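Only a part of the assembly is drawn; its chains keep their places, and the rest are absent.
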Amino acid sequence: MKTRETPPVPEGPDGARPFGPPFPTFGGVRPWHPGSRAALVVMGVPYDAGTTNRPGTRFGPRAVREASWTGPLARRPEFMDRETATPLPLADALADAGDVWLEHENLEQDWPHITRAAGLILEAGAVPVTLGGDHSITYPVLKAFEPTPVHYVHLDTHLDCDTIFPTGWTHGSPVARIHQDGLTRSLTLLGIRGLTNSGHDAAWIREAGAVVIPARELRRLDEARLAERLPRGPFYVSVDVDFFDPAVAPGTGTPEPGGLFFPHFQTIVSAIARRGPIVGFDVVEVSPILEGPHGKTARLAACCVLELAAAVLSRS
Amino acid sequence: MKTRETPPVPEGPDGARPFGPPFPTFGGVRPWHPGSRAALVVMGVPYDAGTTNRPGTRFGPRAVREASWTGPLARRPEFMDRETATPLPLADALADAGDVWLEHENLEQDWPHITRAAGLILEAGAVPVTLGGDHSITYPVLKAFEPTPVHYVHLDTHLDCDTIFPTGWTHGSPVARIHQDGLTRSLTLLGIRGLTNSGHDAAWIREAGAVVIPARELRRLDEARLAERLPRGPFYVSVDVDFFDPAVAPGTGTPEPGGLFFPHFQTIVSAIARRGPIVGFDVVEVSPILEGPHGKTARLAACCVLELAAAVLSRS
Amino acid sequence: MKTRETPPVPEGPDGARPFGPPFPTFGGVRPWHPGSRAALVVMGVPYDAGTTNRPGTRFGPRAVREASWTGPLARRPEFMDRETATPLPLADALADAGDVWLEHENLEQDWPHITRAAGLILEAGAVPVTLGGDHSITYPVLKAFEPTPVHYVHLDTHLDCDTIFPTGWTHGSPVARIHQDGLTRSLTLLGIRGLTNSGHDAAWIREAGAVVIPARELRRLDEARLAERLPRGPFYVSVDVDFFDPAVAPGTGTPEPGGLFFPHFQTIVSAIARRGPIVGFDVVEVSPILEGPHGKTARLAACCVLELAAAVLSRS
């Protein structure tokens, strides 16, 4: 460290220049433009106008991308603690489209933008990977899958079928909207718990014919028995981080005690992947301004993305 | 969102005026005045003069009330993930008396105030629900039950029978005070663990004839076996949030690794309710200035209150 | 705190009644109901749907009320460091109506609610004192003054006459809306600075005939010279806390260096009061989740309210 005199002018990561990667993408993967090829394409939706309680998920995509960077993804393409030990080429398979352009105060324009963004990714033959944003955005994303029918799997503490507000476009109602517009072939809700689900919600979800596995029951199911409760795919998986226990996901607007942990999530993803392909997924409700400087909720969300991406690739 | 011209002057929550509920009560329930009717009455005790280490529980009642609000309670009167699925009319049963008036620097006056406040609630035939404050306040609350004998159940990492300080009115000594003044018929301590309990404390608690179930053992007991270890009621239940693991309850003065989680707590409450009625309870040691912006410890405490309230109602 | 009209009010902290004041009002003043008498009435508007950048002002009213409490207001009714040293009976003059009832996701209903709330206060002959919320709420508050013409004084780093978004109901546009709807007789903007005001804004404000005194010039004006630049009242004063330097008001969405300090604010309030009565005012854009645990922005906002309230009373 003594001599800095002799400047051996070393080369940069792309062989010639001293600047780093130009685009802080998810995990450092390459930027995506309509027309590029990729198996999965990340898109951020920095939208929290549907939040009824504590806001901040508009900063979710930025936080999840930052937390996804612990070094160049290219150097670590395989799972270490999985039984299969099969290397999964995540660095090649993933690309990042950046954030959807939103105006925040113009919902009539914002939601079609989201649907169109997801549509461009689907048109390119890729799996859209959406970083929220609050949970209301799952509706415009699912819109992009029309008319292809998907099976909807919802990981959440809440039933999200709130119909008591006149407008009804909040983060408490995506399941109701999705069902009413016929965007899915089935509804499966996992991890439900707590006192924020009303008797009205419970009645609605029963009538909708949804499969509901509360947190208490979910903790006791192993992968095989859980798989039996699921339909056959293709699946769209929507992960609200308040599905997890506040111990691991404090940075969200409506945390609820008694949630699940990451090993449970890994089991669920494996069970889903057993039953059919995952054609789209989102991880929503990360609010970085509601957690401390550690950023563990954002890191958890990044790991959810990678786990689901690996499940997509393991099938293809 | 386009037209705000036509003002259809909508009505407010009480039918006539545009202002919201006048009183930020626990869960949005109605205010309570001596003379009002309610099955359970919440009272806050913003007191932390008994804290030997890190202060801040004087702000506990305010934080727990804020965290208890995720929407009008009236809309969600039943548990979703309970086996019984019986709707529990929490919104009708609960009322909130506000905070006990304290001077902080005048202990001779503060403690009789606390006892008198709990006494007014008992005189009205209601179950007092106390939000701490540090753990020393359990003593003046229990004073209000005299001469009715109760069985005392203490959820805590600490034995709280410290007798080494000359004054002895700290948050480390309520169990000793309660026992010495003969305020309870039995002592049951659940969740004890860690190095902050001295050999002296261990000897004292043995002589006092208390039932002690350490955290390690408690994790292995199911509801039925735990119930066998408990006396028959009536019970007073005192919940120190450091009973929980720091993973879920970091906002407290003396957190200790190896604690319990919310599902354990639900099992314990069910076991207690099996054995007799709960005639009073408190949730103490929430220090909001010691946690991050997420407020998950306060939210956990609010859920403890609701879980215990449901247990009270399920028996009545 | 003496008259809370109907309820069987228990006695105070003299020993007869153990509970404290039932309502955490601004400064501990008495609650206000339509029909009560008061010189000034505080109302909170927990609304931040108009925020284009960093949210959180929906928690502003709660934070400002908390920060306003450093002891019973009744004990300190006069200014210590003012030349006049005249005791001002703030505790008698102020009352608190609580928060306007909002649904957040239903703007068509929320804004008429705000207008109606301010209208009820005006009908009672009192000065409405509004705690924001983001700056968009000044428009529905001013709507309540129709058809009485007021002179509008705007303390802010921004010109707030943004017309580039299609919808135009953000916190960047209240001055444009107010002017276009003819809600004021004149516009005076104080403290303008920084790069977030576009050339387009500058042109618009010139055409609107507004008096604009940038931060740099404002720092050099004493009370007398400033008063000369103001019209004669009656005045509505709107205080965006980003008028202040980030040194003293970090808890806001778009802080800007080079702002003013509290002594400047005191001078401005005195200058306004010289020129005519203040018939309404608001303090907006306090976002408690964007500052640290100290809460100094909320405390500053509470002091702005008291300073303006004193100016109202000094004229009446």
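All chains are identified by letter, namely A, B and C, in their written order; residue positions are counted from 1 within each chain.
In this section, a residue touches a chain if its C-beta (ideal position, glycine included) is under 8 Å from a C-beta of that chain, and two chains touch if they have at least 3 such contacts.
Nothing here was measured: the structure is a model prediction, and the numbers come from that model.
Trainee: Given the 3 placed subunits, let me have the overall number of copies in this structure's complex.
Mentor: 6
One rule holds in what follows: only the chains that are shown with their structure count from here on.
Trainee: Centre to centre, by mean C-alpha position, how many angstrom separate subunit B and subunit C?
Mentor: The computed centroid separation for subunit B versus subunit C comes out at 38 Å.
Trainee: Approximately how many whole Å separate the CA-defined centres of subunit A and subunit C?
Mentor: Using C-alpha averages as centres, the distance is 40 Å.
Trainee: Tell me, which residues of subunit C touch at least two other chains?
Mentor: Counting only residues that touch two or more other chains, subunit C contributes 109, 167, 169, 289.
Trainee: Residues of subunit B touching subunit C in their complex?
Mentor: Touch list, subunit B to subunit C: 1-4, 7-10, 12-13, 17-24, 31, 33-35, 43, 62, 66, 97-103, 109, 113-114, 116-117, 120, 289, 293.
Trainee: Note which residues of subunit C are touching subunit A in the complex, please.
Mentor: 48-52, 54-56, 58, 103-106, 109, 165-167, 169-170, 289-290
Trainee: Which of the residues in subunit B end up touching subunit A in this complex?
Mentor: Its residues touching subunit A are 1, 70-71, 75-81, 87, 90, 245, 247-248, 261-263, 266, 292-294, 296, 299-300, 303, 306.
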